[in-house]
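Shown here: the complex without one of its protein chains, the others still in place.
Order of writing sets the chain letters: A, B and C. Residues in each chain are counted from 1.
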Amino acid sequence: MTNTDTAMLAASIQPPAQKKGFNFGAFWDSWGIASVLVVLVIVAVILEPDFLSIGNVQSILRESAYLGIVACAMTFAIMNGTFDLSVGGQLALVSVVTLFAYGVGGTPLALAAAIGTGIACGLVNGALVTALRVPPFVATLGMLFVFRGIAYVLTQNGPAVLPYSEVKSPFAQIGSLNVAGIPLTFIIMVIVFGVGYVVLRRTGTGRKVIAFGSSPLAAKFSGISAAKIRLFVFVILGLSVGIATLTYITRVWTADGSAQDGFELRVITAAVLGGASLQGGKGSLVGTFSAVLLVSVLNDLLVSMGVGASYQRIILGCVLIVALAIDGLRTKFPGSSALRKALSFRNKRMATAG
Amino acid sequence: LTGCSTGDAPAGGDGETKTDITVGFSVYDMQYEFFQEMEAGTKAAVEANGWDYVLHDEKSDENEMVTGAQALLDQGVDVLIISPFKPDALGPIIAKAQELGVPVIVDDIGGGGTPYDAIVVSDNKDGGVQAADFIDAQVKELGLASKKVVSITCEPSAVYAAQRNIGFVEQIESLGYEVVTELSGNSKAEEAYTIMKDALAKDPDIAGVFACNDPMAVAAANAITDAGKNPTKDIVTVGYNGDGEALTAIDADGLSATVAQDPKGMGTLTVELAKKLLDKEDIEFGNADEREVYQPVTLITKANVADFLK
Amino acid sequence: MTDHAALLEVTALTVEFPGVKALDSVGFDVRPGEVHALVGENGAGKSTLLKVLGGVYQPTSGSITLAGKPYSPSKPHDAIAAGIAVIYQEFTLFPDLTVAENVFAGREPHGRFSRGIQYKQMREECNRVFKLLDFDVDPDTRLGDLSVSEQQLVEIAKALSVDGRVIVMDEPTAALSQSEVERLLDIVKRLRDEGRSVIYVSHHLEEVFAVADRATVLRDGTHVATLDIADTDQDQLVKLMVGRDVKSVFDRDKSSFGEVVLTVDGLTSGRSLRGVSLDVRAGEVLGIGGVAGAGQTELTQAIFGALAIRGGTMTLDGEPFAPTTPAQAIARGVGFLHDDRKTSGIFPHLSVAHNLTATILEKIRGWGGLLSHSREQDAYNGYRDRLRIKASSSNQLISQLSGGNQQKVLLGRALAPGGKLLVLNEPTRGVDIGAKAEIHQLVNELTASGVAVLMVSSDLPELLGMSDRIVVLSQGAVVGRLSGEDRTEENVIACATTDRRIGVTA
Partner (left out) sequence: MTALAPTKKKTSISFVQEALRGLPLAIPLALVVIGLAIGAPGFLSPTNLENVLFAASVLVIPGLAMTLCITMGEFDLSIGSTVALTGAVACTAIASGMGTGVGLILALLVGAIVGLLNGLIITKLGVTPFIATLATLVIVRGVAQAFTNGRDVIVSDPILKYFASGRPLGIPFPILLAIVALIFMLWLTYRTRFGRWVAAIGSNRDAARLSGLPVDRIRILVYVIIGIAGALWGIMISAQLQKGSGQLGVGFELDAITIVVIGGTSLLGGRASVVGTVLGALLIETISNGLNLLNVPPAYQRISIGILLVGALAIQAIRRKVPVEALDDKH
């Protein structure tokens, strides 16, 4: 209940703004992270002239895909006021099952297994949340353990692998093929975001996802079924993991229960960095898309500059803070911060009389 | 990109080397002392040859491993040395290396049936066997009555560590012991501590402990101490790796033994093999089928720890 | 204007929002011991002005003095410290805390050594203030469990318990029923007699004439006039506010009703409903009255399928009607307006258009089943014109609208399914006098076209003027059924608050 109060007041208590014409706030809402990305790319090109080499760009785009695809669905979830901590476990499990399926039935079965297992994972989460009323945080945290555990059980006799002999198979190509110089995995990610955008902004279901996240109670009185919409969100999360797995496993070729430890946090980070609010109701697929690339570009830049892992972390953390501080300073509650006033995007304070 | 691969004729048969050779080394994770040593050995050997050296840190992430190693190949390295986080993820890397004609030498752990040119391994299974033999001898010497032992393993996904455990369990059981607790501490000291305490609560009369790495062994020893026992006299505690903390502990009677690998030596060895490959010389494999070159492991105990402490 | 020394003086105050000038060089002053009313249409800038006084917004330009000294609060705390207590239009309450904790938020008395909060003292002080308000609630109740009007009383108690020099009230009576309003007005007079100043915002002009000494009229963010109440009358004030004449249209044509649309028989549900029976006919407005917390809201929710029913049956258009979710009720064409606009009405992150179409997403589908922007726009434009919604565009966030305009958007949402039954809970809460008349007009049009309306209203004149029959609830049971000549203020109050029963057997 309070999330709507707070969100609403936060929205209604936006500081009085300033100049007509260029509206920084509106611009930043839709293009903020994208512009940080552009700045970072320019910095990268200056620091590392090789940055724009075809091979490097392809590499960045190719490796972003699996994270991006799940982050797209996670944006739905966060806008809906929930999140899924089990996506890392899902990715591990779906990867293992997919590789086994490939061993049994080749590419077609592998594709079907990835999508099918992904959706099944999503259904399990959805059922726990809607039918058993387990809070999403605990339900998906519990299922993170369970999915990983199952993946471990399945790989007790060694990890699932794509054998080297299959290097030329169509399945393995998903991860390495370039179409007109663009990595296939990236194309898949762009398609996922495109479809995601249409579903979120142009369908009734998408509208209900956002509306419910904005105010669960208002949604209830508008006839939006909490259970249905939550189920939908968890199922598309599962589906996205299924698709992401195809772009992931065909690049890495192996999986077991430990695959992509900490994935959930990276996915949520991308969505939040992209502008999604964990309070629900707010988010942007353009932002998430840019955030995914932002993190990849930054990582690539730091690696190619030979920055040590510990300093990579420090820099990555600082960039996260800076990227969000720009927005934070803009929308923060008025008053109380000297720094904010110094950097103020607002007009001068009231002229004190006398 | 593919300009500088292995095709050049050797400039001279002896140590005088070409200066335009670049060696790429993709390391498992530079957070760990073990790999820091391995990297130091590799780097020193590369530079001794007068070659260029590029390092990539996989940071314990299979995705980073594939992306980064492929990036090294894209940059045009002449040899790729890799200590893989996930040996089975070598496939796409080797595939690209083969496309570009770059030789690949794997360090430490391999498998997955990929056609790399050579692999340097320390004999993990044998290390486990040595640990078992030592525990048995020590138990007899101390006159412990119990035949119960504990094995604390690394994360289930760590292939190399699984070999240590297999060697240990097979050998210790053949010596008439019972493994009463066999749990994963996920390579983390803090988890090993709890596991050891719980194991002692269940079986207070444990005779020996083998942990798959030294941090876990030292943590287990601490748990034993906190439970009011002595980790060298009441229980025989053995670790694996030969990390500094284990050596210090052995010296201070806080740990019975550790099975030491020689990461620095492994690093040096990979570069020697690289030179041979570039010079088109033959490599002497310890196991030619698997293209394995062995790096022996040594058991460090109170008796010989002084030799290893710097 | 006068020779009185002003306690609070506002000069040339301007506040701009992106695309809107909410206040444009507004000036007025408040004298010590004066009740100063601030009136104007929805969106005129009243709340914005008060928020500046409260330190919530900083103005673009202009100045304020308090007791002759410059006053420029940069945060709400500054206002409180300066002795200005504000009751905001949107509640500033904490649902998870107790009533007492809410009243004392930020000012809890605590032990000197233990630092522990002194709950006993808080409870006593609460009870003291509640007594003034004739408000009977346990200070240890969780605030979130109170009904809207009960929460409003807590909000008022919160401001009264501060020893403020200036007390600012933004639509304090919007959620109150008649008897509570009278209580409040007594208290306002008492505050004035104690020498404090009160700034009073209300859309109920009767209240303004009952308590205010002067009134300032705002229109579209500009200052129109400041008048002595004694020198003016309601019509003049309305004309200044709206710029035209507004006639209260309580002239319903109550002659012919159609078939029974909804019957409710022995409805028992939730926390408080006990065997409520009623029916509504096509073309009829059935009013529901009662004091705060009597169960009106629960009744509307039960009919709408939003509250589990423990007993009783309903029919709609002669067919059995037992919705277990609002979706089922909407599917049968029931339109619904909730009295809790803030938490159960608006979608704060969505635009006005998206808010309006939330219940008719199926109807605005176009090519390929996708939502059609043009249809959505058409739907919005229709209701915007019909309800005179004032928004900068269909894309504006609803949370940026004035309260009254938000209400109109929600009313549009309730009308959109276009069915035979409309359940309206406080349809004109927070709506300005012009808009109110328009909403009444609209209800008349709807009933004329055969829609049945069930209307809860705590605004007694509205309840009497708009309802063809009135059902009065008390503690979840029907205690009065008033029709024809019986529909008088006295009867409603008597049924709601005493043992008197009219038209009810047993």
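Definition applied: a contact is a pair of C-beta atoms (placed from the backbone, for glycine too) under 8 Å apart; a residue touches a chain by one contact, two chains touch by 3 or more.
Just so you know, these numbers come straight off a predicted model, no measurement behind them.
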Given A:F76, A:Y152 or A:F289, the one touching the chain that is not displayed: A:Y152
Looking at A:G55, A:G106 or A:G142, which residue reaches the missing chain? A:G142
Tell me which residue among C:E9, C:E101 or C:E171 touches the hidden chain in the full complex. C:E101
Chain B, residues in touch with the chain not shown (by the definition above): 30-33, 36, 155-156, 180-184, 186, 188-190, 193-195, 197-204, 215, 218-219, 222-223, 225-227, 243-245, 248-249, 252, 254
Where does chain A touch the missing chain, residue by residue? 1-3, 5-6, 9-10, 13, 81-82, 128-130, 132-139, 141-150, 152-153, 156, 216-217, 220, 225-227, 230, 257, 262, 265, 268-269, 272-273, 277-278, 308-314, 316-318, 320-321, 324-325, 327-333, 336-337, 339-340
Considering the whole complex, not just the chains shown, which residues of chain C touch the missing one? 54, 56, 75-77, 79-81, 86, 88, 91-98, 101, 105-106, 108, 110, 114-117, 119, 137-138, 140-142, 145-146, 158, 271-272, 274, 293, 308, 474-477, 479, 498-499
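Methods note: only the chains that are shown with their structure count from here on.
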Inter-centroid spacing, chain B versus chain A (mean Cα positions, whole Å): 35
Which positions of chain B touch chain A when the two form their complex? 1, 29-31, 55-57, 59, 61-63, 66-68, 70-71, 74-75, 86, 88-89, 91-92, 94-95, 112-115, 155-157, 159
The answer for chain C against chain A in the complex is residues 11, 15-19, 22, 51, 55-65, 69-70, 72, 74-75, 90-91, 95-96, 144, 304, 306, 325-327, 329-331, 336, 338, 340, 342-350, 354, 358-359, 361-362, 365, 369-371, 397, 399-400, 413
Taking the touch rule as given, give the residues of chain A at its contact with chain C in the complex, in rising order. 1-2, 4-5, 7-9, 11-18, 20, 23, 25-26, 198, 202-204, 207-208, 210-211, 213-215, 217-225, 280-282, 334-336, 346-347, 349-354
